[in-house]
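Note that one protein chain of the assembly has been removed; the remaining protein chains are unaltered in position.
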Amino acid sequence: MSNKILVIAPHPDDEVLGVGGTIARFAAEGAEVYVAIVTKGCPPDYSEEMTQKGRQEALAAHHVLGVKETIFLSFPAARLDTVPHRDVNRQIFELIKKFQPDTLFIPFYGDIHMDHQRVFLSSLVAARPNNPYAPKTIYAYETLSETNWHAPYLTINFVPNVFVDISPYLETKLEAMQMYASQIRPFPDERSEETLRALATLRGSTVNHFAAEAFYLVRQVV
Amino acid sequence: MSNKILVIAPHPDDEVLGVGGTIARFAAEGAEVYVAIVTKGCPPDYSEEMTQKGRQEALAAHHVLGVKETIFLSFPAARLDTVPHRDVNRQIFELIKKFQPDTLFIPFYGDIHMDHQRVFLSSLVAARPNNPYAPKTIYAYETLSETNWHAPYLTINFVPNVFVDISPYLETKLEAMQMYASQIRPFPDERSEETLRALATLRGSTVNHFAAEAFYLVRQVV
Amino acid sequence: MSNKILVIAPHPDDEVLGVGGTIARFAAEGAEVYVAIVTKGCPPDYSEEMTQKGRQEALAAHHVLGVKETIFLSFPAARLDTVPHRDVNRQIFELIKKFQPDTLFIPFYGDIHMDHQRVFLSSLVAARPNNPYAPKTIYAYETLSETNWHAPYLTINFVPNVFVDISPYLETKLEAMQMYASQIRPFPDERSEETLRALATLRGSTVNHFAAEAFYLVRQVV
Amino acid sequence: MSNKILVIAPHPDDEVLGVGGTIARFAAEGAEVYVAIVTKGCPPDYSEEMTQKGRQEALAAHHVLGVKETIFLSFPAARLDTVPHRDVNRQIFELIKKFQPDTLFIPFYGDIHMDHQRVFLSSLVAARPNNPYAPKTIYAYETLSETNWHAPYLTINFVPNVFVDISPYLETKLEAMQMYASQIRPFPDERSEETLRALATLRGSTVNHFAAEAFYLVRQVV
Amino acid sequence: MSNKILVIAPHPDDEVLGVGGTIARFAAEGAEVYVAIVTKGCPPDYSEEMTQKGRQEALAAHHVLGVKETIFLSFPAARLDTVPHRDVNRQIFELIKKFQPDTLFIPFYGDIHMDHQRVFLSSLVAARPNNPYAPKTIYAYETLSETNWHAPYLTINFVPNVFVDISPYLETKLEAMQMYASQIRPFPDERSEETLRALATLRGSTVNHFAAEAFYLVRQVV
Partner (left out) sequence: MSNKILVIAPHPDDEVLGVGGTIARFAAEGAEVYVAIVTKGCPPDYSEEMTQKGRQEALAAHHVLGVKETIFLSFPAARLDTVPHRDVNRQIFELIKKFQPDTLFIPFYGDIHMDHQRVFLSSLVAARPNNPYAPKTIYAYETLSETNWHAPYLTINFVPNVFVDISPYLETKLEAMQMYASQIRPFPDERSEETLRALATLRGSTVNHFAAEAFYLVRQVV
């Protein structure tokens, strides 16, 4: 599918929730996968210690998945609407220029978290087709605990058109999620192993596979 | 929630896939639940024997769920587009007049099966607010193996705004589905116990419950 | 329908325009109704005197409707986009935690006023299903002079699926609106008694009642 | 606005409900207005006598409005889905060719009545821009008792972008509607004088006029 | 991209208008391309001679493009709504079973021609993921003189997410279109060489290429 993949995550763990199995599969199949975490927790909501813990968890999870390199940007989490849009665009543009990925994964525009909405838009601006390093393929991913909680039909709802078979990689994804001890919750919280498994089962079954991750193709140039 | 419920199913088993747990719950809580199956299989696609078998399965499944009465209409399955729209409207209108339900469950307009699309529209016509027997509440339900297979964003996609907690009734729903031996398939087919369970888990978890069925509220008069 | 209701209004009078009759009905039927006004007019657009006048009008209107308690937040009116999104989320979250309503009324996401858009989103974030105090039911309401003025089909337009019969309460609603002397305008302005009456007539007639208020059900857990 | 106007109505009275005031205004201002009624009631639903009565009512109503000529086609009412689509296209094409209107009014695609949906589509086909007689402007109109009863957000809902001031012509419209004695109903039915008045009031007030009819512009070539 | 491609065209020339350059490119790159024409012109609209002429033109055009095999079905053109939906589904299913394509191109659901709408839906049914021969990838294509003439925002409008660079194949596409002498029209008709060239230029330029064909990805399983 792809040789170089860049995954943009608003917060640590979004990339595992949405793309974990796909990262594991394509890394195993030889792709170079890069993950950029756009925000960091800031006082008073987060202590420096919590932020460092989150980053250690991310690195551990990415190690499980076979991520080649993790990039931590430092925009303030849960406050991305206070940062000039253009500044976020620029830093994502620089990442694209540096890594020159052929495939880009971005969060979904209809997620309830405004940080996700902002990162979606900034990523699309950074990846405009007149950017000489524009990735050939852009996918939006779903994030349990964000994507299902926005307003039915009033905001845009996630409906996938691409299904990646992760049957042999579901356990790896769940293992990676276990690295995010601070983020995982007991079922029936959406951020639980049971729910991740149910979503993968449903997405897989829709296309007659045992487990899948599902995406929306935003743009592809062939 | 409701004292009298009418569920309209295009084909036998749609009512269990979409509303089985909710039927079981409200029947247990004292509601009278009626189920109408709109079509029957016709030659050459279906033998009379297969049709009778399907109806026996339906009655057995409905017995498990606590359905009070099952009504079999006789429009030709998979050929509802060859029947004048008005004739279907009329028969559903007669059912509403006879049972005077306060709550109506209908299939989803965006299902890939044209029979579902037709039954949705005919049901809405039959339940127009100027009908003196118009139900106070109309829900559309999702049907595994129909709802997820239509075209993303080109046709209307199912996004629920009502979640019914069926945690204590999920096993009853699955038991009822087992009665439809001719319709159930081995996983990873969508029409399998594993997928039904995954969907109930996901719908439940979205609202912090162990299992739910999800609906779209089409209209409610309070 | 409900025992405890919380109505979130971006500015004083939105709650009467959108939910006035419903508040009057449910208060009369025994519900506890709370109204929170999110913004206050600020210099140079509004003098302190005007702000106090607006609040006095609100209290008088709420007295007519039978509101149990009115809460005034102090975010700057017509400038909500200059306040960090997260701060608004937090204060609405605190209100939900304090009053633990089972039903929440919020403005419509497609209203032309950016304050309304922001309050909609902040309310949904505050009422996420993993909030232990999450209301069971969330409705969006329409606001004359905001809802009809956004762009047809380019932004989301208001289409109701819930109709509350306010036939015996329409006069109470109009009386409450009279308390907002500073906000009411002569017909044919949308913010006039004639237009309120016409809207209630149309919404009622759609479901065969003399007068109704209409809402969009965002989420309900049964 | 226009010199020659053709209004396509699926059934007698749709043209008054949706376009009555606008017809009256433009006829008074000098335009030639033609109205085509696409269907006629057929046995067993309608006797020949009822059909003739409907046509007499139409002619009386059109006389009030100043319509220049009324054309009665004979497709079967409430059964337009049983007629080949192409045959309806053809007859509407012939009308356009004969009258060469610059402005065309057609019913709304999202009306709950399938006849309306079919007439909308057939009219658009007949008025394709490569038709040498293609009207320069095409408007879709709303029809009380059809437009408000389809499914919120699942089917396309009517949101107008054109408002025609009919303040001096509202009474003429209501007088024309009185000619349709067989179609008018006591309030709170939508097909009542009170509801027509409320809708005109609301549509007018939205653009600061006393009364208006509202349309959606489908296409205009300038 | 693909080894076996099946293009479904409602009428002869749709496949060249929508997919001509892409067929030429992938055939040149080694893919096997099959084209199925679903309808044939019937009396009284078309003489047998015209139908044969159309088929000869199709074969000549397909020869230019490098199509491996052309299949002519015999459903009646411009009357597909009079054929049971299920019969069209079946014949397309049989084609998929026979050729087992990995990629399927189908017309767009929002085209103004009802034949296109029907072929879209029948193709999706035939290619359901539980079909053991289901193609991995399904694209919808645009058709000049059909896609741009449906109703803005009322029906679904074509917005592409896949762009195939046909810079070296645009002239081949135009040459193939010349084979359809009976279908091509002088500019400014949409079915003219100038307009085909303009569309390819615009679609290409959007992604920084000299010429492209654009598609909407309906589903892909990776």
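Letters A, B, C, D and E name the chains as they come in the text, with residue numbers starting at 1 for each one.
Note that a residue touches a chain if its C-beta (ideal position, glycine included) is under 8 Å from a C-beta of that chain, and two chains touch if they have at least 3 such contacts.
If you're wondering where the values come from, they're calculated on a predicted model, not measured in any experiment.
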- Note on the structure: By the document's definition of touch, the residue of A:A9, A:A78 or A:L124 touching the omitted chain is A:L124
- Note on the structure: Missing-chain contact, candidates C:D102, C:E175 or C:D189, resolves to C:D189
- Item | Positions on chain A where the hidden chain makes contact | 84-86, 108-110, 120-121, 124-125, 128-130, 140, 156, 216, 218-219
- Contacts of chain D with the missing chain: which residues? 1, 129-130, 134, 161-165, 206-209, 217-222
- Message: Could you pull out which residues of chain C are in touch with the chain that's been left out?
- Response: 78-79, 81-82, 112-114, 145, 149-155, 189-190
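Keep in mind that, in the parts below, only the chains that are shown with their structure count from here on.
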- Can you list every chain in contact with both chain C and chain E? A, B, D
- Message: Between B-E and A-E, which chain pair is linked by the larger number of C-beta contacts?
- Response: A-E
- Per Cα centroids, the chain farthest from chain E: C
- Averaging C-alpha coordinates per chain, one finds the centres of chain B and chain D separated by a number of Å equal to 36
- Note on the structure: Flagged in chain D as touching 2+ other chains are 149, 152-153, 189-190, 216
